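Removed from the display is one protein chain of the complex; every other protein chain stays in position.
Labels for the chains are A, B, C and D, by order of writing; each one numbers its residues from 1.
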Amino acid sequence: MITKQIFPLKYIFNEIKISLLIVTLIGLVVDILPVFFPDFLPDIPISIATTLGIAISILISFKVNQSYDRWWEARKVWGEIVNDSRTLVLQLKMYVEPDDPVIKSMAYRQIAWCYSLGQSLRKIDPFKNLGGLISDSELEHLQSQKNVPLGILNFQTDSIKKQFDEGKLDGFSRLQLEGTLARLTASMGKCERIKNTVFPTTYRKGLHLAIYLFVIFLAMSEPLRLVVVLEVFILVIISMVFFFLEKAAFRLQDPFENQPTDTPVTSIARTIDINLRQLLGETDLPKPIESDDFYIM
Amino acid sequence: MITKQIFPLKYIFNEIKISLLIVTLIGLVVDILPVFFPDFLPDIPISIATTLGIAISILISFKVNQSYDRWWEARKVWGEIVNDSRTLVLQLKMYVEPDDPVIKSMAYRQIAWCYSLGQSLRKIDPFKNLGGLISDSELEHLQSQKNVPLGILNFQTDSIKKQFDEGKLDGFSRLQLEGTLARLTASMGKCERIKNTVFPTTYRKGLHLAIYLFVIFLAMSEPLRLVVVLEVFILVIISMVFFFLEKAAFRLQDPFENQPTDTPVTSIARTIDINLRQLLGETDLPKPIESDDFYIM
Amino acid sequence: MITKQIFPLKYIFNEIKISLLIVTLIGLVVDILPVFFPDFLPDIPISIATTLGIAISILISFKVNQSYDRWWEARKVWGEIVNDSRTLVLQLKMYVEPDDPVIKSMAYRQIAWCYSLGQSLRKIDPFKNLGGLISDSELEHLQSQKNVPLGILNFQTDSIKKQFDEGKLDGFSRLQLEGTLARLTASMGKCERIKNTVFPTTYRKGLHLAIYLFVIFLAMSEPLRLVVVLEVFILVIISMVFFFLEKAAFRLQDPFENQPTDTPVTSIARTIDINLRQLLGETDLPKPIESDDFYIM
Amino acid sequence: MITKQIFPLKYIFNEIKISLLIVTLIGLVVDILPVFFPDFLPDIPISIATTLGIAISILISFKVNQSYDRWWEARKVWGEIVNDSRTLVLQLKMYVEPDDPVIKSMAYRQIAWCYSLGQSLRKIDPFKNLGGLISDSELEHLQSQKNVPLGILNFQTDSIKKQFDEGKLDGFSRLQLEGTLARLTASMGKCERIKNTVFPTTYRKGLHLAIYLFVIFLAMSEPLRLVVVLEVFILVIISMVFFFLEKAAFRLQDPFENQPTDTPVTSIARTIDINLRQLLGETDLPKPIESDDFYIM
Partner (left out) sequence: MITKQIFPLKYIFNEIKISLLIVTLIGLVVDILPVFFPDFLPDIPISIATTLGIAISILISFKVNQSYDRWWEARKVWGEIVNDSRTLVLQLKMYVEPDDPVIKSMAYRQIAWCYSLGQSLRKIDPFKNLGGLISDSELEHLQSQKNVPLGILNFQTDSIKKQFDEGKLDGFSRLQLEGTLARLTASMGKCERIKNTVFPTTYRKGLHLAIYLFVIFLAMSEPLRLVVVLEVFILVIISMVFFFLEKAAFRLQDPFENQPTDTPVTSIARTIDINLRQLLGETDLPKPIESDDFYIM
């Protein structure tokens, strides 16, 4: 998540430099061609370009909207993970005797699940940060799992079953705890859905095509047949706004790509870590994740 | 689901070739008619065409939006199917004795349901991939069912009832398992709703009509009365953007048509297959579905 | 629901013929008036008409969107009715002894409720198709009810109470069945809400006003002062797109009006009929509703 | 709720007369000023006004959309009140012995709650229509309550507690009834939220400002410098569309203001009144609310 209002120009430029290069080339070609083939490219009315420009604005706005919805949904799911993690510990404290070690072991496993889910979604090491949160035998078993967070949830299920079988949990309480685990399973599935569903590429290609057409028609527009340098400059500036917004939308739509625009899953997992430890009454707390860069992960 | 950012131009072209042919014909007719009937088709101001063009952009954007919502809803429902399938097995492991064969038989039947639902929605053989997942007597009974996945859910219900009647399941647990089955019934119904509800055709016809009108008015616009070849080329290029986006929307709105743009139900069912087998502790897992084409099903 | 991609031109034309007649009259008046009063109607710039045209496109798109949402919500509610009807029978099979006649009588009553609700919403005979599904004494009692489907739900409630009082149903099961009935009550209420809430008429009037103003300003636009016949033709063609889309929206927003664009409630009720009978193990099934026209009801 | 497709022109005109007067003044000033100060107000290109016009259309469309959502949400909440009122009585009939007077007294209190909530939201007498529905001692107690409907819900809670304490209600049933009361509490809170949340005024002011700017720029546009009367007429006509739609949105966004465009809460409460009495088996029913005006309340 980009946290600063001012972020490096370099970052923005890097995102769209290839597109701007293509626009520059189009501008130069359209301006230089008539020198050699004077009758090849006629002037066309500027209203065709402006119509395309408005059409593109509308399409980009809708795309930003849909990408924003995906990004916001991802953030909402992680908000629910925060809520259900807290609820899980509050429920354990309500249903289980205060000195039962299962409270601490399940709370720690829940913290481990949050870290592991964030890492899995970004396709990086799902075992990072798990030291001290999960027993060694469990860690070993997870090595063979294709879906590590699902394996952790499986252990949570086992713990609850064991509590119930030993008579330390009644039917009502098991039902409520099971409900919380079902919601966490659902949240995990929602994140995987957002991660694995490719935003319709045909749609994006249609939009890109329209932007380049706009540039070509604008370059050929009669009232812009001014000095070459200025025309190319105007083309680049205007198309930059479109490319920049399209790229911003593109970044929003995939929020688990290990990019600065990601949903800050590591940071949220750390917040859960701190909250759950305070609910357990611990005083030796980890530090919140801060950043000396323009974003947090 | 189209997975590659670059997909064959042939695919795109195939989708809209008939529309582009009609546009070419319109362009030729409008350009050639005045040769024989000079006073028949007057020049009209280009602003009528550009207004229509902006109107079409707005309408297409809304249509893309609604089609996207249908497509995203279909994907969400299959995400819920993933979640509820996992939850069903976690619940069975929590409520039933670990060595009870009902865990495995219900988990396998759940996998069968996922495969079968995907095939039914695409109107292709609902019994594919079911070998080894469902008993022969059940398979035979399903042959007479008009709705095979509903028949499988019926067997799941029977299994739970049997467990309860034999005293292997208490009231709370039955309630939770029944709730999960009810959610799976609802997910199935949602898919059927999306499959069986024709997107309002009147709306689409109005949009098509507007695009062809736009082409005609643009062809008749005074500033475009240039060389015939160039004018037809411009008409085709601009209308191509509209037709392409409209077709992209059309493909999105019907996500169970056995098309490359489908929700990848077979691939999702396979993921469920792998997940449930790992939850059962099996190590001989099927492979995830991959594709050497530009899409997965 | 219109099911065919190609539907009769007559149907479309019938929907908007009055509006097109008014446009023709406006065109003729604006063109003929100056013959008698040459200075009365000055030429005005076409950009006023095109601005209005774009404004109308935006407004119509939003209206189509809202109407579509109403239509889709109506379809969703009927999808939930499908799901809850199936769930009701699956629950009965799970909770009640297999040979108890209450399963069949409640399933049949549920089918009756679906048919009756569809008919009530369309303000036509709510007792059609009910023969053989409901006992004669119940049918007689329903005659005096202002809200027949609510009366049927009342009988379902009585049946569950009777089962519980006779000790054939435990507390958990009653709770689940009661929950399903509450969801069906809610679905009925949602349909009634859509049926009884008039879409804001002020909004629609504002849009109509804008379309006629657009026609007047376009008719008075200087560049269109061509041959009378052609001008009127252009006016009719362009306004036709607007009126057609507006009418399509209007039809979508009221999905229970006994019109071809209705939510196909009779056809859905028949699907429920077939599904529930198959769940009961019956083999003598009614036929799905098909249509030899361009729509199904 | 406005129920008639045709409603008095007077009603529309009354809503926007002040705005139209201001537009007329602006038109006159802009047209007359140059007579005295010929060089003060230069002609400016009409494209500035048309751009503003399109911008305003977009903004108004979004505002209509948001206002519509508020209005539709208000209607939905009252739909849920209908559903939960019916469900409450169906639950009582299921859980309580048929001859227990608590069924009738709670059903009547529920009707009273609906009437009272509607009146409270409109800031008019919350005790109207309550005669015969609530006992005198309860009515007296409610006099001191700042929130009368909340006081009524409090009595419903007391009734359920009393039934349970007397052993006439088991734990399951209390749980379900309590859930229905919680949903009714939530519906009340939702109405209060819509009532008490002022739609962002800054947004509305920005829109008004833009409309008046549009009028000024349009008045100063060169191609419109025609006869004064005609120009003012055109200004009034075009701005009328904007003001009318903005006012329609404004009326939609506040649906509990004792205006013709209100959600018809009294009429809905009466429908609930009739439904609940029929569920109780009564035959002496009140009449539905009808109107000889163009709206119902």
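Quick note on the criterion: a contact is a pair of C-beta atoms (placed from the backbone, for glycine too) under 8 Å apart; a residue touches a chain by one contact, two chains touch by 3 or more.
As the structure is a computational prediction, the values presented were derived from the model and not from experiment.
Listed residues D:102, D:139, D:213 or D:274: the one in touch with the omitted chain is D:213.
Contact with the chain not shown here comes from a single listed residue; of A:80, A:100, A:158 or A:257, that residue is A:80. Along chain D, the points of touch with the absent chain fall at residues 42, 44-45, 47-48, 50-52, 54-55, 58-59, 61-62, 65-66, 144-147, 150-151, 153-154, 157-158, 160-161, 164, 171-172, 174-175, 178-179, 181-182, 185-186, 188-190, 192-193, 197-198, 200-203, 205-206, 209-210, 213.
Not every partner is drawn; the one left out touches chain A at residues 1-5, 7, 12, 46-47, 50, 53-54, 56-58, 60-62, 64-65, 68, 71, 75-76, 78-80, 82-83, 86-87, 90-91, 93-94, 170-172, 175-176, 223-224, 226-227, 230, 234, 237-238, 240-241, 244-245, 248-249, 251-252, 261, 274-275, 278-279, 283, 285.
Rule of thumb we're sticking to: only the chains that are shown with their structure count from here on.
Averaged C-alpha coordinates put the centre of chain A at 38 Å from the centre of chain D.
Inter-chain spacing, taken between the CA centroids of chain C and chain D, is 24 Å. Shared contact sites, meaning residues of chain D that touch two or more other chains, are absent.
Applying the touch definition to all chain combinations yields A-B, B-C, C-D.
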